[in-house]
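The complex appears here minus one protein chain, its other protein chains still in place.
Letters are used for the chains, namely A, B, C, D and E, taken in the order the chains are written, and counting of residues starts over at 1 for each.
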Amino acid sequence: MATLGLIEYEAASPEVRAVYDDIMTVRKTDAVNNFWKALAHDPVTLRRTWHSIKEIMAPGALDPLTKEMLYVAVSVTNQCGYCIASHTAAARKAGMTDAMFAELMAVVGMANETNRLASGYQVEIDEQFLPGKKR
Amino acid sequence: MATLGLIEYEAASPEVRAVYDDIMTVRKTDAVNNFWKALAHDPVTLRRTWHSIKEIMAPGALDPLTKEMLYVAVSVTNQCGYCIASHTAAARKAGMTDAMFAELMAVVGMANETNRLASGYQVEIDEQFLPGKKR
Amino acid sequence: MATLGLIEYEAASPEVRAVYDDIMTVRKTDAVNNFWKALAHDPVTLRRTWHSIKEIMAPGALDPLTKEMLYVAVSVTNQCGYCIASHTAAARKAGMTDAMFAELMAVVGMANETNRLASGYQVEIDEQFLPGKKR
Amino acid sequence: MATLGLIEYEAASPEVRAVYDDIMTVRKTDAVNNFWKALAHDPVTLRRTWHSIKEIMAPGALDPLTKEMLYVAVSVTNQCGYCIASHTAAARKAGMTDAMFAELMAVVGMANETNRLASGYQVEIDEQFLPGKKR
Amino acid sequence: MATLGLIEYEAASPEVRAVYDDIMTVRKTDAVNNFWKALAHDPVTLRRTWHSIKEIMAPGALDPLTKEMLYVAVSVTNQCGYCIASHTAAARKAGMTDAMFAELMAVVGMANETNRLASGYQVEIDEQFLPGKKR
Partner (left out) sequence: MATLGLIEYEAASPEVRAVYDDIMTVRKTDAVNNFWKALAHDPVTLRRTWHSIKEIMAPGALDPLTKEMLYVAVSVTNQCGYCIASHTAAARKAGMTDAMFAELMAVVGMANETNRLASGYQVEIDEQFLPGKKR
């Protein structure tokens, strides 16, 4: 069980229910996942985190599928089991095919490899890549 | 300077030059960046790494721009200075606008935050997210 | 089971028992947790690690509760399941309330987010933050 | 220079200036540090991040100094140079002495060590540390 | 179950079987472990990853046991449960004794500690350690 347990809808305060309702509306689902039920012990963090995610994951210059795949990339790099499971599911729901998942994994794996080759060889940044040089 | 120094084209063996030539052809550029010049001290790793990246980053189920942004997401999560600089430059070259960069950063930041909230609250994975449950 | 298994008190050598006894005395408990029983296969590391922790976690300029919360912050950032569970329990025993836990998580989450925003935007360190400038 | 450069107060839009003004008021300072000037290219993220930090870092169940030290602990674990420099400075301003800094570092170092010993020895979580067992 | 499930030998395509056969031949075993069965959903990544590992882990300037221990060191640092279990088993098969495992863990733990002490104290690199200085 989660550290402080999970707060189900029935046992939730009106403040928490309002967030749960908004999550279900925005995500077009009739269930709230465990992450939010665990966070509900801290209604301030629950509200802030949900509002931030709602704002960040909305369609914008990047589409929702791309954003979910970026979320998976970070979660895999950090080895967060819960996040890998939940955001892989979310990315699939947003349209990620098996072929897209496979390429996503290949890029994430490769990036983690070359990140270490670059640091291990102590490679200095090329002039052309310095931010100040190109603006 | 890099651990073993950088090998410039003029000083490179034919084996290394062949990789440099392929990099410049595939990337439509007349320069090879420091990462490859540092790796060139190990021609086997140079060749394998380049061939892997060429295969992985080619257009497929995901487009090159999405792949470069995934690369940036991983590099930022890992705090690899060289990789952040070089792949941010590569993503821009592939079409990333300032607005896309800003949203990319927002997603990466948020994912790193909720990765820790999920683990810190010791949230157990929802039944619905377990891979075996949905196939 | 742990890689090398766990060594229970009854099966422990006098050298290992001496460390177990000291752990139980210092922590005012009649049980030794699995971490130490797993380390006991290497009595040298067992002894050194226990003596280091005993020295580091003792009251000093920082109180024991603050130290346990710092331990949780690191463990959550590193995604170490065992350490999150054991040090969250230790922090509670040292007096961490649910409200303190919630704020601890909020800070850890936020720090992980802004760590990536700072690196991703490649922000240079302000003059005023350079150590040499203020001493 | 930062990826998108820094936006100084004089060149900032009214929306960005409002955030800068609030930062200076809350922090009782007449300067805004580079992190915010870099984020200002994305006024939405600037505003959200500042409001989140203001809410999270305010005095509550934990005092501001403890929160700043937790921030340093995470930043050091993640190896974020900018964040280590800026939050070490903030923690000092909030009252962290050299002795407190030294103990903070000792705990962070030790936690990073034992996180790996626990995972490397594949230690299973003790019954008593399972969250569900104690509530 | 793995995200896309596992592909057993009987259900595998000739392309995938060829990789499985090579794995069993090179490793002198009659079983393929789950990692490869999960990757088999992406035959291109399966083949590339196996060929890279085969090339990298072959005896060279470093012997296979040293290479397996390096693999464990990285996996423990990254907190990858699957990798810790599988590469610890592989290292044992390559000759790692309990005493070697214990020293490996001690070094990995210590390195993770001093990595943070060095960064947390913001120690500047000694002249003598700069790569350019010694070549």
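Assume contacts are C-beta pairs under 8 Å (C-beta built on N, C-alpha and C of every residue); 3 or more make two chains touch, one makes a residue touch a chain.
Quantities reported herein were computed from a predicted structural model and do not represent experimental measurements.
Colleague: Quick one: which shown chains sit in contact with the chain that's not drawn?
Modeller: Within the full complex, the chain left out of view touches A, B, C, D, E.
Colleague: Pick out which of A:3, A:33, A:49 or A:77 touches the chain that's been left out of the picture.
Modeller: The missing chain is touched by A:77.
Colleague: Pick out the residues on chain C that sit against the missing chain.
Modeller: With respect to the unshown chain, the touching residues of chain C are 1-5, 44, 48, 52, 55, 130-132, 135.
Colleague: Could you please point out the chain E residues that touch the chain left off the display?
Modeller: So the residues of chain E touching the missing chain come out as 1-4, 31, 33-35, 38-39, 45, 49, 52-53, 56-57, 60-62, 66-67, 69-71, 73-75, 77-78, 80-83, 85-89, 97, 99-100, 102-104, 106-108, 110-115, 117-126, 128-131, 134.
Colleague: State which residues belonging to chain A touch the missing partner chain.
Modeller: 72, 76-77, 79, 81, 84-85, 88, 104-105, 108-110, 112-117, 119-122
Operating definition for what follows: only the chains that are shown with their structure count from here on.
Colleague: Please give the intersection of the contact partners of chain A with those of chain D.
Modeller: The common neighbours are B, C, E.
Colleague: Could you compare the number of C-beta pairs in contact for B-C with that for A-B and name the larger?
Modeller: A-B
Colleague: Based on mean C-alpha positions, I'd like to know which chain lies farthest from chain C.
Modeller: Most remote chain from chain C, centroid-wise, comes out as B.
Colleague: With chain centres taken as the means of their Cα atoms, state the distance from chain D to chain E in Å.
Modeller: 33
Colleague: Please work out the Cα centroid separation of chain B and chain E, and write it as a whole number of Å.
Modeller: One centre to the other, that is 20 Å.
Colleague: Mark out which residues of chain E touch at least two other chains, giving numbers and ranges.
Modeller: Answer for chain E, listing residues that touch two or more other chains: 3-4, 44, 79, 88, 105, 109, 122, 131.
Colleague: How would one label the connectivity among the chains shown: line, ring, star, complete, or other?
Modeller: Shape of the chain contacts: complete, all pairs touching.
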